[in-house]
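All protein chains but one are shown at their positions in the complex.
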Amino acid sequence: MLWFVARRVAQAVPMLLSVILLIFVLMQFTPGDPVQAMVGQYPVPQSFRDSLTAEYHLNAPVWTQYWYFLVNLAHGNMGYSYASHESVTSLIAERLPNTLLLAGSGYIVGIVLGGVVGLITATTKRRGFDTLMQTGVVTAYAIPSFWLGQLLVMLFAVHLGWFPTQGMAPVDSNATGIYWFLERLSYLILPMLTYAVYEGARVTRLTRVSVIDTLNQGYIVTARMKGLSRWQTVRSHVIRNSSLPVVTALGYSFAVAMGGSVLIETVFSWPGIGLLLVDSIKQRDNQVVIGLVVVIAVAVIVMNLLVDMAHALLDPRIRA
Amino acid sequence: MRSASIAECGHEESNAVKETQLLDIHDLVVHFLREEQVVKAVDGVDLRVKPGESVGLVGESGSGKTVLSRSIARLMANAVIDKMSGQVVFQNTDLLSLSERELERRRRKSFLSMVFQDPLGYLNPTKRVGRQVAEALPPELSRRSRRHRVAELFTQVGLPGDKASLRLYPHEFSGGMRQRVLIAMALASRPRLLIADEPTTALDVTVQVQVLNTLERLHREQDMALLVITHDLALVAELCDRVYVMYAGQIVESGDVETVLSSPHHPYTQGLIASMPGQRRRMNKVDGLVGSVPNLALLPSGCRFRSRCPHAFDRCEEMPPLMPTSTGSTSRCWLSEPEAEGEDPS
Partner (left out) sequence: MSLSGDSVDTAELAPDLDAPRPNTSPGWSRGNATHEWWARMRASRSGMIGLVVLILLIAIAMLAPLISPYAPNELAGESLQAPSRSHLMGTDNVGRDVLSVVIYGARIALLMGLLSAGLALLVGGLVGGVAGYAGGAIETILMRVTELFQIIPLMVLALFVVALWGSHLWLLVVAVTIAIWPLEARIVYGQVKALKDREFVQVARVAGAPHAQILAREILPNALPPVIVQVSLDAGLAILTQTSLGFLGLGDPNAASWGQLLYAAQSYLSTAWWMSVFPGLAVALAIIAFSLLGDGLNEIYNPHQRRGTLGRSR
């Protein structure tokens, strides 16, 4: 297992370097000079442009530029946002926990919900329930996440008044202890639900296919022959085995969630990195945009690494 | 009309000896749906196994023998079944009439067990073998006696019963060892009948012999009846007392192994024997089998072997019943009629 982890980590490093190279290459295709690509249209003084040119060696050949791009990243230096007068690193560090809270909770709720519903739809003998859930999944898939967010806001926040419409916390709050928590929770629920519906639909679909596939395996016949009941068979042989492809797909699904955070955070004005990305694009503050794309790509690679390890934990065959 | 004649043929006998039979299959019909076609996998089969007896069921792949074995253990999916009728009487209970719950209860204690063809597919790849075998034990056992019993089962089938081996995963075993794990699992409930579906097909020749020996030893020591399902007559000759030959969903010949092998009546059996390696020269009168089993969804009328039979004649357009032959076996062929053979049965 240790050997497996070491090998996977070693494989992730070139992946990381190539993704950063891809980002770098895309920047090279930007119209205008390289400084322009880095700072965008945001008005900055000439002195800042000069310092960037020096720092990233923007007058040197492309490969040298890539090298210094990497060196700066390795030092945790992702540039300076002139729009917010803060270093990009600290700007992102400030927003990242908010995104992780929202996307993470929505992700987990969605996976749990989707897993349970998928398992039930695959094993149930009631076709009506299966069809209903399947239709629900198609619908959930077709509804754009941001529109679902808008609908939820209109229904639960505006019309019913159960939850706040946007933000992460009230501007002036002196609630403490459990009240503080409940207050925060009331802000979290709607955006989290938006995530969860989408993620849940995806996981439901994956789980259903995977469970049906597992049920057709020989060892299920063996289990029945041993005299295990339906439920015992499901618990002991189906859940773990059918979770393998679902777990594998969760890495990709995390990338989708990161993409979705841009939209959902915008609907709910949730101060995470998604909202930061959109705001920075609108302000033409490219340093922040580049930093964010790098961070998101790294997050996806790390997530894929974790998924691989989870897969290895669940499946002894690949732990070599 | 056809089914009536089959019933006539076997029924008096089965009434007379009912108590002594361990397994008594009577007129079993299993048709299932596949791509909107009715597949007549088992079509009016009678089969009996006495306690402690070893019986072979022989046929080419596609003859319906696997479905038959699955139906005995009630391990076929209900979803695709088009028609299922007849009786599968095991220890005086008709298994086909049992509820799912009752079946589960019976599977756990002194019921019948199965060993499958492909040991890798029939073992859960993500579970340690020890735990998989332990699952088959009665739930009321304590943890300790459970572990003890699993180790005991492992040694019985010729596997190392030490702790480390029990903690291995199926992929860490060889094919023969996996088959032994399956056998150990099947033995856990101390079954009175073990159905072995192609138990050695997936294995190397040397390993085949070892697994066979193990099966035979268990059969003798534990007084456990065996129903061996195979395409391999040599295996039947080695392991079984009686044999049923199955073709296209029907039994076409049955009798003592020695009788059937030395004087086969049905042309299909003759073909099977002729196809055995090493038999070609001795029985050079009969050709080996040509062609393959007809599509079970599109069966011809009359004798189902007609299209491949070297002796087919007009009468074969009518389905022959299973009839007793001069040597004491039964055969589903008009040529096996005592008159047709020109011999006096008495």
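A and B label the chains in the order they appear, each numbered from 1.
Criterion: a contact is a pair of C-beta atoms (placed from the backbone, for glycine too) under 8 Å apart; a residue touches a chain by one contact, two chains touch by 3 or more.
Computed from a predicted model, the values in this text were never measured in an experiment.
Out of A:Met78, A:Ile220 or A:Leu250, which touches the unshown chain?
A:Ile220
Using the document's definition of touch, tell me which of A:Leu73, A:Ile92 or A:Ala122 contacts the absent chain.
A:Ala122
Touching the missing chain, which residues of chain A?
Residues in contact with the chain left out: 15, 18-19, 22-23, 26-27, 29-31, 37, 40, 122-125, 127, 130-131, 134-135, 137-139, 141-144, 146-147, 150-151, 153-154, 158, 165, 205, 209, 212, 215-218, 220-221, 224, 230, 233-234, 252, 255-256, 258-260, 262-263, 266-267, 277-278, 280-282, 284, 286, 289, 292-293, 296-297, 300-301.
The rule is short, and it goes like this: only the chains that are shown with their structure count from here on.
Could you put a whole-Å number on the gap between the CA centroids of chain A and chain B?
Between these chains, centre-to-centre, one finds 54 Å.
What does chain A use to touch chain B in their complex?
Residue list for chain A touching chain B: 217-219, 221-230, 236-237, 240-241, 244, 314-317.
Touching residues of chain B toward chain A in the complex: what are they?
Chain B residues touching chain A: 70, 73, 75, 100-101, 104-108, 111, 113-114, 116, 118, 121-127, 132, 135-136, 169, 171, 182, 185-186, 188-189.
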